[in-house]
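Single-structure report; data block below.
Only a single protein chain was left out; the remaining protein chains are all shown in position.
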Amino acid sequence: MKAAVIVFPGSNCDRDVSVALEHATGHKPAMVWHRDSDLPQVDLIVVPGGFSYGDYLRSGAMAAQSPVMREVVARAKSGTRVLGICNGFQILTEAKLLPGALMRNAGLKFLCRTVDLRVENADSAFTAGYAKDQLIRLPVAHHDGNYFADADTLARIEDNGMVAFRYVTPDGAIDASGNPNGSANAVAGLFNEGRTVLGLMPHPERAAEPLHGNTDGKPLLDGLVEALS
Amino acid sequence: MKANVHVTLKRGVLDPQGKAIGHALQSLGFDGVDDVRQGKFIELELAETDQDAARAAVEAMCQKLLANTVIEDYRIDFVG
Amino acid sequence: MKANVHVTLKRGVLDPQGKAIGHALQSLGFDGVDDVRQGKFIELELAETDQDAARAAVEAMCQKLLANTVIEDYRIDFVG
Partner (left out) sequence: MTTTHQSKEPAVTPELAAEYGLSLEEYQRMLDITQRTPSFTELGIFSVMWSEHCSYKSSRVWLKKLPTKAPHVICGPGENAGVIDIGDGQAAIFKMESHNHPSFIEPYQGAATGVGGILRDVFTMGARPIANMNALRFGSPDHPKTRHLISGVVAGIGGYGNCVGVPTVGGETNFHPSYNGNILVNAMTVGLADTDKIFYSAAAGVGNPVVYVGSKTGRDGIHGATMASTEFTEDSEEKRPTVQVGDPFTEKLLIEACLELMATDAIVAIQDMGAAGLTSSSVEMADKGGLGIELDLDAVPQRETGMSPYEIMLSESQERMLIVLKPGREDLAKAIFDKWELDFAVIGRVTDTGRLVLKMHGETYCDLEVGPLVDRAPVYERPWEPTPPQADIPASEAPLPGPATEVLHRLIGGPDLASRRWIWEQYDSQVGADTVAASGGDAAVVRVHGTNKALAITTDCTPRYCFADPVRGGAQAVAEAWRNLTAVGATPLAITDNMNFGNPQKPRIMGQFAGCIQGMAEACTTLEFPVVSGNVSLYNETNGEGILPTPAIGGVGILPDASLAASVAFKAAGEAILLIGD
């Protein structure tokens, strides 16, 4: 599997995800600076976490307008897998590759902790490494992770199996206590209709090796390698 | 020429910041605040002197960047 | 009664958000934007019907919570 990681001014999980991808694939992904419009031919494009453009105005808004994102959108339309993590998820919604928007956390505070998630749909290259309904734990660290979409959009998302991960309590229940940021329908990760694009707020690359104290993010990367090689 | 842009959340979109301000005002003892909404106020200093041209430009800026039309509305006013 | 509050950074105070928006507009090809400042726009729905009383209350809310008067100015308008 060949992968590329897009780097914006203010991205700061670009190195972390590239290390995790290197561990998973055995080779370094291409790092693509936001002003480059020639993106190499790859199987997976990753839009990493961080604070692109400081998250000023709205998280992800300025990055979504970057020249490289036009190319990412075009590739996504032709089926290349695109993974957006945290700020990357925000950028993908701003770029309209995914429906809805990520708003300020309901508690208004930045929140860094490990959360419980349920894998809602294992039928994608991104989630093939998990079983449906599997409970996993991943770290989150964000200020704007409160997923919003209008009622029609939410219905469409649910009808099409577009929810990849949901925030749950440790025993798998969906309720306010398991929802760290107020997301509608407890959405933590979302596919596009074709399940070729995934955006998620949790950071799989921070739970990818024993030293992280948690390896629940590794199946996501390994599953991608398996599916896209 | 100066353009003032107000970016506000669409009706029906939950406003966590507005809600929190409402709560905070209440706990500070300000009663009778029924609803609070928080938006953005962006002031643009433009070289353009023709108002129509300026409006078209600012309209495009709002569509492309300043507002996320999935959740936000915007209003453009010119001053001076 | 509805009060609109504009909270803006004082003159001379660095506005990192405005600066970044200005840069972004430029790289999107919008020339002729000389300066951008970003502030907040807060809409309050008040039970109070007397404008003087409402103004006094909103003034107090600004001082206590809505504005950070060390670096921000505010303006209160009433509508409707």
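Residue numbering begins at 1 within each chain, and the chains themselves are lettered A, B and C in the order written.
Rule of thumb we're sticking to: a contact is a pair of C-beta atoms (placed from the backbone, for glycine too) under 8 Å apart; a residue touches a chain by one contact, two chains touch by 3 or more.
Given the structure is predicted, the values throughout are model-derived calculations rather than measurements.
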Request  = Kindly name the visible chains that come into contact with the excluded chain.
outcome  = A, C
Contact with the hidden chain (one of A:Tyr56, A:Tyr130, A:Phe148 or A:Phe165) = A:Tyr56
Inquiry  = For review purposes, identify every residue of chain A that touches the missing chain, sorted by number.
reply    = 9-10, 12-13, 15-16, 19-20, 49-51, 53-56, 109-113, 139, 141, 143, 203, 205-206, 208, 210-213
Inquiry  = Across the whole complex, list the residues on chain C that are touched by the chain not included here.
reply    = 9-16, 19-20, 23, 68, 70-71
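Note that in this section only the chains that are shown with their structure count from here on.
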Ask   = A-B versus A-C: which has more C-beta pairs touching?
value = A-B
Query = Can you give the whole-Å distance between the Cα centres of chain B and chain C?
reply = 10
Ask   = Where the centres are mean C-alpha positions, what is the separation of chain A from chain C, in Å?
value = 34
Task = Provide the C-alpha centroid distance between chain A and chain B, rounded to the nearest whole angstrom.
result = 29
Task = Provide the list of chain C residues touching at least two other chains, using ranges where the numbers run on.
result = 21, 24, 28, 38
Task = Please set out, as single numbers or ranges, the residues of chain A touching at least two other chains.
result = 57, 62, 65
Key: Touch list for chain A against partner chain C, complex   = 53-54, 56-57, 62, 65
Ask   = So in the complex, which bits of chain C are touching chain A?
value = 16-17, 20-21, 24, 28, 38
In the complex with chain C, residue positions of chain B that touch it = 6-8, 18, 21, 24-25, 28, 30-48, 57, 60-61, 64-66
